[in-house]
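Heads up, one of the protein chains got dropped from this complex, but the rest are sitting where they should.
Showing chain A:
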Amino acid sequence: MGHAAIIAGQGFNGVSLASILLLTALGLALSFGLMNVINMAHGEMLMVGGYLSFLATKMVHGPLAFPFALLLSFAGAALLGALLEVTVIRWLYGRPLDTLLATWGVSLILQQAARSLFGAIGVEVVAPHWLEGSVSIEHGLLAGLSMPYVRIFIILLTVAVLGLLMVFIARTRWGLYLRAVHQDREMAQALGVNTRWVDLVVFSMGTGVAGLAGAALALIAPVTPTVGQSYVVYAFLVVIVGGLGSLFGTTLAALLVGLFSAGVQMFTSISLADVWLLVLVILFIQFRPKGIIYQRSRAMKEA
């Protein structure tokens, strides 16, 4: 296997990691951009999606098992997100610190629940038959490069989700409401937009997509009670680097972080470094006057 093939292989891994990061980051970016809410339990949505996908493939067999797993992990995480929004987050709007602490509590509860239900050791989701195998290149510069179908599938899934989300935001009535609330919440309300519904729909859509990320992740790594933690750190990083307001920025940032991580082989499970990175990231969002994002929305208002 030549150097070029090794680099291309890491690049490919980086892109598939970026896909999962992007699916995770989209929800964070949406809820922070729209509601100024930092959901510390967002990583657990990924974890929940992973376990739901595991359960789905235990319950259903045959060719429909995996599509069902995707559906269940999206719907389950979206429902859980809706529940979280209605019972906790909605009551803490405008109190970022309380929101942080409360959702952090929720994340611990969810992790503990997963530990009690499934044990601390990870569970594996067996990929469906049609995702077994890989594309291998045998000749030329990239000889020896092998790209597993599961990872190709994860990338395609992400592209599809991104496309659907873009259509949703740009073309639908709810997408219009979302953009309006983002630019001027009060005015949207005064025009008859039920902003509570918009918040709820957007928030649970974001957690649903994170659930989907969990189902995707389950194809390539075991699902553990803390699996969300290790990914959400990077997802936060993606949100900060990418800023909000544009899916493009988030996508670009996800690619950057994904390729970077693959490059330095950071693809390990949680370590203290991850925890510290998370702390740093949170401090950054909290105290660096709302970061890149806030200035953007200000600029929008003044434009």
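Note that in this section a contact is a pair of C-beta atoms (placed from the backbone, for glycine too) under 8 Å apart; a residue touches a chain by one contact, two chains touch by 3 or more; residues count from 1.
The working rule: contacts and distances are computed from a predicted model.
Within the choices "Electron transfer flavoprotein subunit beta", "Urea transport system ATP-binding protein", "NADH-quinone oxidoreductase subunit F" or "Aldehyde dehydrogenase", the name that UniProt assigns to the complex's undisplayed chain is "Urea transport system ATP-binding protein".
Checked against the full complex, the candidates A:L52, A:A69, A:A102 or A:A188 give a single residue touching the omitted chain, namely A:A188.
In the full complex, chain A contacts the hidden chain through residues 173, 176-177, 179-180, 183-184, 186-196, 300-303.
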